[in-house]
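The other protein chains are all here in position, but one chain of the complex has been omitted.
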Amino acid sequence: MSLDYLWTGFETALIWYNLLFGLAGCFLGTIVGALPAIGPINGIALLLPLLYTFGVPAESTLIMLAGIYYGAEYGGRISSILINVPGDAGAVMTALDGNPLARQGKAAEALAISGLSSFTGGILAVIGLAIFAPLLGKIAIGFGPAEYFVLMVFAFATLGSMVGDQPVKTLIGCAIGLMGATMGIDPTSGAYRFTFDVPELNDGIEFIVLVIGLFSVSEVLTMLEHTHHGTLQPIKVNKGFPSWSLIKFCIPSTLRASVIGFIVGVLPGTGASVSSAIAYTTEKRLLDSKGTFGKGDFRGLAAPEAANNAAAGGAFVPMLTLGVPGSGTTAVMLGALMLYNIQPGPQLFVEHPELGGGLIASMFIGNILLLLMNLPMVQLFVRILQIPNWLLIPGILVLSFLGIYSTYQDVFSIYLMLGIGVLGYLARKAGFDLAPIILGFVLGKVAETNLRNALALSGGELGILFSSTICIILWVMAAAIAVMPFYIKRRQRKQAEAEARAGTA
Amino acid sequence: MSKSAIEGPVPFGQRVPGIVLFVFAIIFGIGSWNIEYSFSSDPLGPTAFPLLLAGILAVLSLWQIAVPGPQVSWPQGRLLLKIVVLLALCFLTASTYPVLGFPVSTFILCVGVALMFEASLRNAVISGVGNAAFWYFIFTILLDIPLPLGSVFGG
Partner (left out) sequence: MRFLSSLAALAVTALVATGAVAAPDKPECLAGAKPGGGFDLTCRLAAETLLSTGAISKPMAVNYMEGGVGATAYNHVIGSRNNDANLIVAASSGSALLISQGKFGKYDENAVRWLGAIGADYGVLAVAADSPIQDLKGLIDAYKANPADFPVGGGGAVGSQDWMKLALIAQQAGVAPKEMRYAALEGGGAVLTALQGGHVKIASGDASEMWQHHLAGKIRILAVLADERLPGDMSELPTAKEQGFDISWPIWRGFYVGPNVSDADYNWWVDAFKKLVDTPEFQAARQDRGLFPYNKIGADYDAQVKADVARFKQLAKEAGL
């Protein structure tokens, strides 16, 4: 496929009013992304009928929607880092190292580094989308239930990295997360599992309710405890821009995570939360020899941010090549295109080059706009940390309540969130990490459903899990990531011994 | 679960999480066993996975009881009281959304929470008014997401 459509696209996207639409989209997207439980779907659902009613042309609409879409990915990290409340599903892993960094007085660097890695992930994904989309479309088709299950095996293999100094507690956390994911209507048999005849529980625990409960409520209780003991350290706010050596330090992680995020994002059955989880645990597995991940390691911040932005780009691959949405948000965008009587798919680039190219070009430009918008705004964002606690903490609570309430229109979800928050606080007190719970929850549903679908298709034959090339490759990768740290450690030891010998010689 | 964890005698405290988890695993296992379904298209069915998890958690929690790890200090006394009050305030706020409406409920919540974070009464009121007004603006005006105004005010 020639890339002529891209030039047509750039010409379209660079028209002044389209740039304005893009900028407005980026701005709105950043806001909805930063607000917990409110996401790009809300922004798009809000604007779409409006744009349609006013007869805004399709390419301008699409450019604005792409701005919202990417803006939300940038916005989610802000609340994760500053107040330890993830702004959206993809930003959960960002909080693990991002918030400790903010507490150490490195909020500005953390925001800047995560902004840069978001940008890298986003741009690489757009380039990947422009060049490899048709090829990747074929890979996405190759993923059936068996392949998704083995992908989850790979993900669990990277989880070995989470086993810290208290392996039993980590495993317990993971098991609890997996158990939480079984609640609700079983997607395979339709059975009701642990719903207690409460219709609100039919869909199980929503990810965002779990995350806000675990992070924000338990965070507020922990702060209350510190205030009570008078041990609350005021957070220092520096205004520094990250040094070049710090940026260089994060580059390998960012690049690896971008690739992982993009590929996982391409698969319609997995999204931003799975991709950032796999990217984070992979980096931890590969690099965390000193146990700094989770305590404020810049690489642990850069990786999930690069991954979730790359996944956001990857999610467009199935939409543009197959006409099948790669995520909930792209599903809404697909609906938007259909409203304009445009059917996405490979013929999009032939029939409407200004649209297909315009979309890719606007994602490219959108990322640049977002970086330009976000870097100077770091100084503004870090001021949030200077808001006194008596104003900020009620604000965090109100925001958490509102995010949940406006999604479900229902106080039951708030009760559920509060309950989860209390359990999360007690778990923290008892020395459990929250990350394994989240990881178990994210990966559990995908793993169970796909294993059972695979076995349903094969009539119970386990052979289906080894039947395709993709499966075999994933099994090999899973085995490799499981043993890799041991290998790296041995090599490092040998190297150290060799150096020691060389030193004495 | 939360209750027993807090009220457990202190020297015994480290083992309480393990015991609570073990009990939970057993209950979860019984619950899994009793999941009702007519049939499933896969050989495992909806019960196998939860049952497996219940088993894993039971083993892990026994391990945790045997080797409880470092000393844990549970909140006690006035701190415990504060935590309970804060949570009660939260539940109250949520349950009064439909009746008192978002602005009033939020005002009450924010004043209460601000006071617990050692604000002066003046600052607490500022926090209440400020938060209610700010978030109301963001959600209803900027994002067009409706918030309840309260049935007592005819909203």
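Just so it is clear, A and B label the chains in written order, and each chain counts residues from 1 on its own.
Just so it is clear, contacts are C-beta pairs under 8 Å (C-beta built on N, C-alpha and C of every residue); 3 or more make two chains touch, one makes a residue touch a chain.
Bear in mind the structure is a predicted one, so any value in this text is a computation, not a measurement.
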Selected from A:P199, A:G230 or A:P376 as touching the chain missing from the view: A:P199
Touch criterion as defined above, residue of A:S189, A:S216 or A:N309 at the omitted chain: A:S189
Contact partner of the left-out chain, one of A:G105, A:G323, A:G419 or A:P485: A:G323
Residue in contact with the excluded chain [from A:L6, A:L23 or A:I41]: A:I41
Residue in contact with the excluded chain [from A:G75, A:G269 or A:G403]: A:G269
Where the missing chain touches subunit B, by residue: 38-41, 98, 140-144, 146
Absent-chain interface as seen on subunit A, which is shown: 41-42, 44-47, 49-50, 53-54, 140-145, 185-190, 192, 197, 199-200, 202-203, 206, 268-269, 318, 322-325, 328, 331-332, 335, 338-339, 341, 343, 345-347, 407-410, 449, 453-454, 456-459
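Rule of thumb we're sticking to: only the chains that are shown with their structure count from here on.
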Separation of subunit A from subunit B, taking each centre as the mean of its C-alpha atoms, in whole Å: 24
Residues of subunit B defined as touching subunit A within the complex: 1-2, 5-6, 17, 21, 28, 31-32, 35-37, 39-46, 49-50, 53-54, 56-57, 60-61, 63-64, 67, 69-70, 72-75, 78-79, 82-83, 86-87, 90-91, 93-95, 97-98, 102, 106, 109-110, 113-114, 116-119, 123-124, 126-128, 130-132, 134-135, 138-139, 142-147
For the subunit A and subunit B complex, residues of the former touching the latter: 31-32, 35, 38, 42-43, 46, 166, 168-169, 171-172, 175-176, 178-179, 182, 186, 188-194, 217, 220-221, 223-225, 227-229, 388-391, 393-395, 397-399, 401-402, 405-406, 411, 414-415, 418, 422-423, 425-426, 429-432, 448, 451-453, 455-456, 460
